[in-house]
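What follows is one structure encoded as structure tokens, with my remarks underneath.
Note that one protein chain is taken out, while the other chains of the complex remain in position.
Coming up: chain A.
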Amino acid sequence: MIVELGHYALVLAFALSLIQSVLPMVGAVREDSRLMAIAPPVSVALFVLVALSFAALTAAYLSSDFSVVNVWENSHSAKPLIYKISGVWGNHEGSVLLWVLILVFFGALVGFFGTNIPASLRAATLAVQSWVTAGFILFILATSNPFNRIAEAPLEGNGLNPILQDIGLAIHPPLLYVGYVGFSITFSFAVAALILGRLDAAWARWVRPWTLLAWVFLTAGIAMGSYWAYYELGWGGWWFWDPVENASFMPWLAGTALLHSAIVMEKRDALKVWTVLLAIFTFSLSLLGTFLVRSGVLTSVHAFATDPERGVFILVLLCLFIGGSLTLYAWRAPMLKQGGLFAPISREGALVLNNLFLTAATVAVFVGTLYPLALDVITGEKISVGAPFFNLTFGPLMIPLLIAVPFGPVLAWKRGDLLAASQRLYAAFGIAILACLFTLWLWGFERVMAPLGVGLAVWVMTGAMVEILTRVKLFEVGLSRGFARLKGLPGSAWGTSIAHFGVGVTVLGIVTASAFQEERILTMKPGDNVELSGYELTFDGVVPRKGPNYREDVGHFTVRTGGTIVEKMEPSKRLYTARQMPTTEAAIMTSWFSQLYLSLGEGRDNGAVDVRVYFKPLVTLIWIGCMIMAFGGLVSIADRRLRVGAPKPARRATPSPQAAE
């Protein structure tokens, strides 16, 4: 009964989303308050229904109800509890349901908390969100229904792909999805604004917290995915430029650009046309990512061609939403009144520069991701576009952007003074040079680019700190007053600095981990020693071990520095018996921000084994930096001025200045 109720809830949600697609939009266009008033409660009802449906599917997984085809195909009664739950979204059908759940979740958030948004904009936005929702629920019901049943239930399921049986992968997709589906709400805001023909500074302000929220989750999700690949795939790489990664990275780049251009729109009423276009593009890239990952196009273009039902369906949705919104854009955008003017050297100018580079970077990733696919479709030729392409295109685009990062926040709006801004950044520049020299002294001239990279990272980090310090005039007003002023700074200012600092931290991690990594790939016999970056590793032998649903060969290593034992490391090679699938489990020793990374290759005769040992200096900074960025985003959302759900200003004739604080 529970399963069928879940199925019904989904169908009901579909019917309700169709109504939500039409009535509030009609209300918003005709300014009929009663029709508009439908939108918020229905958005909440939609969320409740889809959540019920998702809960029913989860219940089926938990109770191993193999009469549900989806459970039978992807679960196994002997699986640990956590993987029964993560199994819900570890497959195509469930993951699309999660997608829809997040769509309606953002709708409900706006419906419930968006009380400061004008009713017509809110109603139209929720209606647009429902178009997307209806499209995707239809996709589920028509091609990927997780509630299909088998009358004669089998007694055991097929189990989950072992590579997905990992705690990192259990939580990473939901985070990533919240991020990239979250941009749907920005898209809905943009389309609604285009339909209603009102796009102004106030709009940018209403949209900002939602964009930030999606961005925070996407940042965290990408970082987790990267760390997962790092320790699970056994090669010690943390970013592979593979299409699945790029699919989430493109919306991130576009979304970051959007965040910045929305600031200009909010403060100066400028860049409106561009901001709306970015909002459309960001979600379009999310949709594209979903298409790439979900249609099977990536695994093989030809597999897609032989079983195209799902892929074609998403493709149609994709064309409908992207094509439709762009058409609407082409029609409405010229009618928008351009807002404030500004000089090239100004805060706005800096943000435009940021947008230019981020967009160009998005295009580079886009080309690198889709070109091989297109080539395969057209000529049948298979090429792979890997790191070298992206290093040559994406890399050079990031360098000027990073150099410019500290300038942006210290430039004045409208008309900036580059010289004055530079003066404020003297200190940061000095520290960056010192960092350069220090790196040179430490590692010599071997790798000339690396010290420059370190300098760049330090420049971004100190620039972010200098910005906050100059804003409070810490050196002019003295410590105690300075701290008081520090506390009084708005959350968005803190958010900017923290996030920019995080960028610097990530860059530092990337530069040091790639330039100063040391590696040894060798065959070791028990008792052999290898020395690396001051660590002495002794291989003690390989011992077989049995896990709940796998067998593994565990290599035992002792790590010493200067003769004293620091750590025992146990990398292993696992074989998941149900699917006869091998995986590599790397062993990682973290010391400060650096890591010693150890993974096993093929076993040889007489107990010898191939071993890969890496020392990666400051590698964890890559992910710590991302977390700092995400934290900066959260601080910015928490800014009281943006906080949503405040008492309705609409009820008040004149909002009091206190409420405005």
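Just so it is clear, a residue touches a chain if its C-beta (ideal position, glycine included) is under 8 Å from a C-beta of that chain, and two chains touch if they have at least 3 such contacts; residues count from 1.
As a convention for this text, contacts and distances are computed from a predicted model.
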Chain not displayed: protein name in its UniProt record ("Nickel import system ATP-binding protein NikD", "Rieske 2Fe-2S domain-containing protein", "Hydrogenase-4 component B / Formate hydrogenlyase subunit 3" or "C-type cytochrome biogenesis protein CcmI"): "C-type cytochrome biogenesis protein CcmI"
Selected residue (touches chain absent from view) among A:A201, A:V244 or A:V554: A:A201
Per the touch definition above, residue among A:A55, A:L141 or A:L328 touching the missing chain: A:L141
Absent-chain interface as seen on chain A, which is shown: 1-5, 7-9, 11-12, 14-16, 18-19, 23, 26, 30-38, 40-42, 44-45, 49, 52, 60, 63-67, 77-78, 116-121, 141, 145, 147, 149, 151, 153, 155-156, 200-202, 205-206, 268-269, 340, 412-414, 471, 473, 485, 488-490, 641, 649-655, 657, 660-661
